[in-house]
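First, the structure itself, so that you have it in front of you.
The complex appears here without one of its protein chains, the remainder shown in place.
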Amino acid sequence: MNEAFEVPTVVSFAFWVASAITIAAAIMVVTVRDVFKAAVFLAGSFIGVSAIFFLLNAEFVGVVQILVYVGAVSILIAFSVMMISDVSHGSQPSRARYASVTVSALVLAAIAVTVYNTEWTLNSGLTDPDAIAGLSGTFIEDEIASGEGRVRDASGIQASDSQVVQTGVLGDSTGTVGALLVREFVLPFETVGLVIVAALIGGLALMRPREGEPDPRGGG
Amino acid sequence: MTLENVLLVSGIIFAIGLYGVLSRRSTIALLMSLELLFNAVVIAAVAFSRFTPSAGLADAGAVTANEVRAALTGHVFAVLVISVAAAESALALALIFALYRAKETVEITDVSEMKR
Amino acid sequence: MSETILDSSLFRNVYCYVAGGSEGCVSHGYSEGFLPAGYEWLAFAITAAVLAILFIQGALGGVLALIWGERRILARFQNRVGPNRWGPFGSLTSVADAIKTMFKEDIVPDQADRFLFNLAPVIMVVPVLMVFAVIPIGVGTLVADLNIGLLFVIAITSASGLAIAMAAWSSANRIAIFSGLRAVALLVSYEIPMALSLLGVLMITGTLSMTGTIEAQDVPFIIVQPLGFLVFFLAALAEMSRTPFDLTEAESELAAGHLNDYSSMKFGVLFLAEWAATVAGAMIIATVFLSGWRGFSPIPSHIWFVGKVVAVIFLIIWIRATWPRLRIDQVLSLAWKGLFELTMINLIVTAILTAAMADREADGSLFSAGELWIMAAVNWAVFFPSVYLIGKLLASKPYEDDSSEPQELYPVATEEKAFEGAAD
Partner (left out) sequence: MTLKTEPVTINLGPQHPSTHGVFRFRVTFDGEQIADIEPIFGYLHRGSEKLAEERTYAQVVTLTDRMDYVSSMLSNQAYILAVEKLCGIEPSPRGVWLRMIAAELQRIASHMVAIGFLLQDLGTWGTPLTYAMRERESVLEMFEMLCGARITNSYLRPGGVFMDAPVEFLPVLDSFLSALPHRIDELESYLTGNEIIFARTKGVAVLKPEIAINASLTGPMIRASGIDWDLRHRDPYDYYDRVSFKRPLHRAGDNFARYWVRMQEMRECITIIRQCVEQMEPGPVRPSHDDVPYLLRPPVGDAYVAIEGSKGELGFYLVSDGGISPYRCHVRAPSFINLTLLREMLIGTLMGDLFVSFGSVDLNMGEVDR
């Protein structure tokens, strides 16, 4: 074990609180009959998940989670519930409830067994001080532009003018995630853009006025 | 907070989502359960980023910047999954509206046309 | 994590006053504190509590001042006197109103969903107050200098749509539900131009931190990014649901929209959240586009910041006093057909300029003041034609045929008496 990756007690405690909130809200989402209430609990669950992201040093993902899920998805679901009054009367669980519980429990058991029986390679097993500094300390990089430069622990070195002391990628993930998205993962990134455009066009095509229906006034 | 614990939480949320997908009849509730599944997967991805080193780091030898950055691959995947999930939910809601327009219902059991 | 929070000097001041001794404080010249070693977490909690109370009180005071100021300024626009009875120039009127609101009866409608009905004001007010934590109101005076400050602000404010939807739905009132539907459509639409307009600023500063954004503004970004400012300002008006985008509580249509069924302090909290959102929005505009607390030296930075915020708020009130409200379809088409295109133009131009001049300056900033002025010149050259074109595109169509044009008939009434005694 090395100290750099040790989780402080406060963070650990906060994680359990966030997890409890998330799980409780998630259970409410799948059990509560009022679909609008379910959407609100879904938002609560999303916020809990984003708190977990923050505790896992993934600030960017956490903020994106709030922005996309709380700010858009759960609001759109609430919007749909308001528009379709059919669902506002409540949604009955189907007769396959017990079978569903069984399947879910089995899946959970499988996950738990797999998780606890696997020998994970952990960050806390790292010994190279440069690698540890690159992840959670401060480091200096030789050739910034290429990305192939050697990473050195900055804690003991006096940085020269040309060198930039960077925070470890787990300490300040936002810039690195951005760089990864447009360098190594540019192809998936563009693909996702295409997917979103396709979804946009698909949504418009589904919602466009049909033949014979009155043309709505204005845009929107 | 260890990797196992985070993965367990992720698994629990996945199981809850799975239960929702299997048991709910309303398509909107179904969509919400699907989002829970997505979230479970994203938590796992980010947890792996936080707790496990990327391939190059565990080996001996010089550490390059790319190897260090590769530790955040999980974050990148999380962002991609969230983006796709947003597109998916928008499209799903459009489908639900189309369904409601055509059938006047959003209950999934009422729209099984193939059975008849 | 605690290191980044400690970096903001306000937090450090309070924390070190309480805790003393610890490593980060000694290096900054603090000696003993009240608490023995090992109780840093308690110091942390105390500091957080103190700052939270301080900032919430600050926000509350700002809101009360804003309400009074808005009423006075609106009155001035409308040839009226405005509140002038309670306190000097009526400045205590808002306090009196707040006290009156507190003592009113708390009514929950019979058909309301109590859980959501009670939860909605909380969901509404918490994100807005959280925004205040990341805004530097003077040199080093902020609670938390998050490295994702700007994104945090955009993300956290997006929750208000959910709160309005909750308030609307739980009231079991159809007029309120209209308000909720409008709020959702409006907020989701305007989040996109809002976030995209900040992207131009982001390209120039290279940081999401509020402090970094201010430090990069050798030239205020309202000059460097005119399109970005225009779009962000309009989108912020929409997010705060201020005129001309105040559709959620369009008084002449929906009475008070989602606020219809709220009374007493729940109404007060919802109301507070909306006005606090206005203050927060003005603060963000002042920070991102008006170079925040920067100014000339004899005047302290806090005064500069407050002055800029007041200027933005005055502009907002001016708009409220003079502009009519847009219709929902016009609001949405403005977002998608107008502001979205403008941000795209802004992004393309800024990206080209950034790429052309991207080299780190000696002082560590991405662009020198001279380069910012070049950017400003190009951006203003783009600003006028693009705003003109988009404006032409969105402008209301003139009447199609000439016959629709108005006319005035001249003949004297007696000369052309076509009908004889129609009344007999």
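Letters A, B and C mark the chains in the order given here, with residues in each chain numbered from 1 onward.
Just so it is clear, a contact is a pair of C-beta atoms (placed from the backbone, for glycine too) under 8 Å apart; a residue touches a chain by one contact, two chains touch by 3 or more.
Keep in mind the model is a prediction, meaning the values are calculated, not measured.
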item	value
Residue of A:Ala18, A:Ile84, A:Leu108 or A:Val151 in touch with the missing chain, whole complex considered	A:Ile84
Given C:Trp86, C:Trp323, C:Trp336 or C:Trp373, the one touching the chain that is not displayed	C:Trp323
Footprint left on chain C by the chain that the document does not show	74, 77-80, 174-175, 177-178, 181-182, 243-244, 246-247, 250-253, 255, 320-330, 395-397, 399, 403-410, 412-414, 416-419, 421-423
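Operating definition for what follows: only the chains that are shown with their structure count from here on.
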item	value
Rounded Å distance between chain B and chain C, as computed from the means of their C-alpha atoms	33
Euclidean distance of C-alpha centroids - chain A vs chain B, Å	9
In chain A, residues with contacts to at least two other chains	11, 57, 60, 64, 72, 76, 81, 83
Multi-partner residues of chain C (each touching 2 or more other chains)	none
Partner chain C, residues of chain A touching it in the complex	10-11, 34, 36-37, 40, 43, 57, 59-60, 63-64, 66-67, 70-72, 74-76, 78-79, 81-83, 172, 174, 217-220
Chain B-touching residues of chain A, taken from the complex the two chains share	5, 7, 11-12, 15-16, 19, 22-23, 26-27, 29-30, 35, 38-39, 42, 45-46, 49, 52-53, 55-58, 60-61, 64-65, 68-69, 72-73, 76-77, 80-81, 83-84, 86-87, 91-94, 96-97, 99-101, 103-105, 107-108, 111-112, 115-116, 120-126, 128, 130-131, 134-135, 139, 141, 144, 147-151, 168-170, 173, 176-177, 179-181, 184-185, 188-189, 192, 195-196, 198-200, 202-203, 206-207
Of chain C, residues touching chain A in the complex	1, 41, 113, 115-116, 119, 146-148, 151-152, 154-156, 158-159, 161-162, 165-166, 168-169, 177, 180-181, 184-185, 187-188, 191, 195, 208, 327-330, 332-333, 336-337
